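After this line comes chain A, so read on.
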Amino acid sequence: MAEFLDMGGHAATVWPAYGAAAAILIGLVVASVRQASRGRAELERLEGGTGERGGR
Partner candidate 1 sequence: MPSFPHSLASPARFRRLSRRVLPWASALAAGLLGVGLVWALGFAPPDYQQGDTVRVMYIHVPAAWMAMLCYAVMAALSASFLVWKHQLADLAARASAPIGACFTAVALITGSLWGKPTWGAYWVWDARLTSVLALFFLYLGHMALAGAFDDRERGGRAAAILAVVGAVNLPIVKFSVDWWNTLHQPASVLRLDGPAIHGSMLWPLLTMAAGFAAFYVAVLLVRIDGESAARRVEVLTRRRAAGA
Partner candidate 2 sequence: MSAFWTLVRRDVTLAVRRGGEAALTLGFFVVTVALFPFGVGPDPALLGRIAAGVVWVTALLAATVSLDRLFRPDLEDGSLDLLALSPLPLEAAVLAKCLAHWLVTGLPVTLLSPLMAAMLRLDGAAHGPLAVSLAVGTPALSLTGGIGAALVLGARRGGALCGLLVLPLFIPVLVFGVSGVEAAQAGLPALPHILIEAAILVAAVPLAAFAGAAALRLALE
């Protein structure tokens, strides 16, 4: 395990690269899901008020 984590002496290159990629892509997923659900909730609130239909 320690040998795996060491990455042949290149731990300082490999792990930050994978970590940064994971952080950016997970962040993107979280932001996208939140934006979509916020938009849907706002839409529900607006449409609920007048009983208007459409968009889904």
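Behind the choice of candidates: all candidates are chains of the complex that A comes from, given by their letters.
What we mean here is this: a contact is a pair of C-beta atoms (placed from the backbone, for glycine too) under 8 Å apart; a residue touches a chain by one contact, two chains touch by 3 or more; residues count from 1.
Treat the numbers as computed from the prediction; the structure is a model and nothing was measured.
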Tell me which of 1 or 2 touches chain A in this complex. 1
For the complex, which residues does chain A have touching candidate 1? 4, 7-10, 13-14, 16-18, 20-21, 24-25, 27-29, 31-33, 35-36, 38-40, 42-43, 46-47, 50, 52, 54-56
